[in-house]
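Please find one structure pasted underneath; my questions will follow.
Only one protein chain is missing; all other protein chains are in place.
Naming follows writing order (A, B and C), and every chain is counted from residue 1.
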Amino acid sequence: MIRFENDYTEGCHRRILQRLSETNDEQTPGYGTDEHCEKARDYIRKACDAANADVHFLVGGTQTNTTIIASILRPHQGAVSAITGHIAGHETGAIEATGHKVLTLPSDDGKIQAEQVKELYDAHWDDVTHEHMVQPGLVYISHPTENGTTYSKAELEALSKVCREAGLPLMMDGARLGYGLAAKDSDLSLADIARLCDVFYIGGTKIGAMFGEAVVITNDSLKKDFRYMIKQKGGLLAKGRLLGIQFETLFEDGLYYEISNHADEMAMMIREAFVERGFSLRYDSTTNQQFPILPNDVLLELGKKYSFSLWEKFDSTHSVVRFCTSWATKKENVEMLLEDIRAL
Amino acid sequence: MIRFENDYTEGCHRRILQRLSETNDEQTPGYGTDEHCEKARDYIRKACDAANADVHFLVGGTQTNTTIIASILRPHQGAVSAITGHIAGHETGAIEATGHKVLTLPSDDGKIQAEQVKELYDAHWDDVTHEHMVQPGLVYISHPTENGTTYSKAELEALSKVCREAGLPLMMDGARLGYGLAAKDSDLSLADIARLCDVFYIGGTKIGAMFGEAVVITNDSLKKDFRYMIKQKGGLLAKGRLLGIQFETLFEDGLYYEISNHADEMAMMIREAFVERGFSLRYDSTTNQQFPILPNDVLLELGKKYSFSLWEKFDSTHSVVRFCTSWATKKENVEMLLEDIRAL
Amino acid sequence: MIRFENDYTEGCHRRILQRLSETNDEQTPGYGTDEHCEKARDYIRKACDAANADVHFLVGGTQTNTTIIASILRPHQGAVSAITGHIAGHETGAIEATGHKVLTLPSDDGKIQAEQVKELYDAHWDDVTHEHMVQPGLVYISHPTENGTTYSKAELEALSKVCREAGLPLMMDGARLGYGLAAKDSDLSLADIARLCDVFYIGGTKIGAMFGEAVVITNDSLKKDFRYMIKQKGGLLAKGRLLGIQFETLFEDGLYYEISNHADEMAMMIREAFVERGFSLRYDSTTNQQFPILPNDVLLELGKKYSFSLWEKFDSTHSVVRFCTSWATKKENVEMLLEDIRAL
Partner (left out) sequence: MIRFENDYTEGCHRRILQRLSETNDEQTPGYGTDEHCEKARDYIRKACDAANADVHFLVGGTQTNTTIIASILRPHQGAVSAITGHIAGHETGAIEATGHKVLTLPSDDGKIQAEQVKELYDAHWDDVTHEHMVQPGLVYISHPTENGTTYSKAELEALSKVCREAGLPLMMDGARLGYGLAAKDSDLSLADIARLCDVFYIGGTKIGAMFGEAVVITNDSLKKDFRYMIKQKGGLLAKGRLLGIQFETLFEDGLYYEISNHADEMAMMIREAFVERGFSLRYDSTTNQQFPILPNDVLLELGKKYSFSLWEKFDSTHSVVRFCTSWATKKENVEMLLEDIRAL
């Protein structure tokens, strides 16, 4: 079985393994106060062109979303998100478990737009009984989204503007950020994101690391006491150096971008093969997740050799499926898949 | 600087690194559903002589304590713990953040005794206004404790009996469990613990692994839906195999015990050296943490070469400090320390 | 200004005031352990034909919903509700503040149907990644709904059946229960509700009392420790007798039904007047809330003399408004309104 079911099917990039081995016997202080973490922070600040940003390392995505959101909101506030957002549907109510409602906006492609946020915000404050409703307290977006789509610079600037006018921190879930940055049609840089968002994170788990998410806080008012929050929410790794070493490796000389590019290239090859073969795509993704709409018999045929995710039923004879590539995807496997697609 | 400040100053045991490298390219499903996790679960069930136990892998201790406790308690219930318990003082209120009070019992050595639990339980129910107070909902102990001390089999049996009569699940924090099992004067086996506790965990982070805690649930009534809880509390690692591989390595042929023994032996050498030199010990620990009471000038002298933790002020001229050994402690470093102690 | 804006514009029924005055100097124990509460519980059990039910008195609706839901759900579970349900939109996230997501179902009239619940439940368990999603843990309905509509006995029986098969407690918000029971076209009795729901409450605040909601728990498995929950959630009134006295007065000889009937009759007169005058109704309500769709100029005209709620925009020239009657609504005021409607 060749797996395209998600982007965490392998261990980690070999250079990370090697670096973990090289540093294994070093004795370091715990909880992210070691020199590897410091170096990694510096690399990331530089990459973000954000010299004053606070950088923290956490273990996984749900934990990171929860920690950031719980840190920002007051008890009567909620997080605005696309209905398809990860926090809205796939984190077992982790946000609610910290006391906060996820205020959902409709979305067909995983993105939300500035006008939607403005409308929701205005509607809240226009309602004379707004005290009986959850107050919007921050805006959560993913880049790329759960559907592989990306925000353009213009879209993010518009969102950022609306958020700042409303006093709503803008938070970006970057669990797959590298794949978004590497997308051929994307005009967004890390520096743009650092400038336009108040807090975001750079995903490692799905992009070369064993695990790890690097939170970047650029808005000064959100920095205070964040380490308390990490500890309380279970994200303060005793051997914090493991996170530092991984992000050091990913960011010291561009490995993060390089492997992100690879994943996107592999994905675009798969996309094109499906399109050429006459299949439609559910979302217009230029990142590492591709969502062809396949006849159910084709799906069964491909399923004998490849694993992929069943995304949703499309109609009585078709389904949307997801093929994921990653930093680890082998070109020969993709080429085999392409052949099999063409042969359908 | 030679570090004895805690038991997580190095990476992980070399055999784990090697195994991570060997398995790195395997493609596995996520979230702990892979074969490595399955194997590790089997090894652990066998080691616990608990064929029906549920075994789950989480990343760190605070997360594990929080997930277990939040899973068990109803909203009006609290966790009974020694005042010195980790959940009572060193997890930034993680338990309270899930809505539950930690009900503390006095303890001088980190342990609590059966009679204390019984007394607290009876006092609650004897109070006519008990509905105005937090109801004891489970009992939390650590083995070894924060102070390096261990429960005897008789003590644990007494605790277990009181808890079962009261309907209070007994939970053991085993972040350093190996060091407790390996203690020369301990008569407690993993099987005893599995039989006497309702849920406990086997610490990996401090005993050879990069990270990871293996939760063992033996009480059937506590098993339901535990994976939801892990996910919600941020502990469901995407690449769950990393946990499986580590615990597989630690438990397939006794590595866990072997390295625990080593750490305890190193600790006892340090203990004896301090005692021979005429220093008292704050706690009677036979595990990997040792707590000599040192004159402040001695402390400064040793501090030039070794790092250790300042535990508490003892009197105006003495302090309690903690020396930690671990699976990674090098014998030559301990011997150097012994010489330096003798030379004081 | 004559107020039809809600059903809590006046104090309380005169007989309650009188009773409060008569009993004022009695000395009673606190927290609902007095004889008035005992009597009121007995009246309510009898009215519900539920001799074994537990009956508790709380102060207000949000508090009551929160207490019941938090008492029932485990942390990874959510409350299924119509998207229009009070808990979903008008309690400032009180349910989320206790850690639970509200899982919403679409509804045009405020009701949800058995098939919807079954579908949502099956969809959850059919999803292979259900552990990443909030598990449905109970079903919340209102009778009458926020839109004035009522469940038929057949509908409630179907809901109850689905819930019991799925192991989901069925909870009814009865903040306006009297007005639902009194609805001319309703075939549901209190005894039916007690038989078909697992827990529900009988609203006092909006039906004759100063304040107060009587929770009736018929499912034995939901009874345990409920008083702890009331206390924790701030609903255990020190002078609990005030609640007992009020419900005693309402239920000792049918006052609750009598005044509910009055309110519904007044509401139906208003409904008919609007319909006769040619206006449509947004919801087919036979209870004390009526929702005519009015031209905006009519709305402004009526607004000079009467207060009512602006419910929602209908189109560029029409709005939905809500007229509420209550136990306190004066017939002469309704008649004046009818004349003014006819004169439009």
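Methods note: a contact is a pair of C-beta atoms (placed from the backbone, for glycine too) under 8 Å apart; a residue touches a chain by one contact, two chains touch by 3 or more.
No experiment lies behind these values; they were computed from the predicted model shown.
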Contacting the left-out chain in the complete assembly, out of C:151, C:211 or C:311: C:211
Touching the absent chain when the full complex is considered, from C:94, C:156 or C:170: C:94
Selected residue (touches chain absent from view) among C:43, C:228 or C:327: C:228
Hidden partner chain, touching residue among C:28, C:113 or C:189: C:28
Residue, one of B:75, B:110 or B:235, that touches the chain absent here: B:75
Residues of chain A in contact with the chain not shown: 31, 70-71, 74-76, 98-99, 131-132, 135, 225, 227-229, 231-232, 236
Residue numbers in chain C that touch the chain omitted from display: 1-3, 5-6, 8-12, 14, 17, 20-21, 23-30, 59-63, 66-67, 91-94, 97-98, 205-206, 210-211, 228-229, 231-239, 241-242, 328
For chain B, residues in touch with the removed chain: 75-76, 78, 89-93, 96-102, 129, 131-134
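Throughout what follows, only the chains that are shown with their structure count from here on.
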Chain centroid nearest the full-protein CA centroid: A
Chain of greatest Cα-centre distance to chain C: B
Distance between chain centroids, defined by C-alpha means - chain B, chain C (Å): 50
Separation of mean Cα positions, chain C and chain A [Å, integer]: 42
Chain A and chain B: spacing of chain centres that average the CA atoms, whole Å: 33
Touching two or more other chains - residue numbers and ranges from chain C: 75-76, 98-99, 131-132
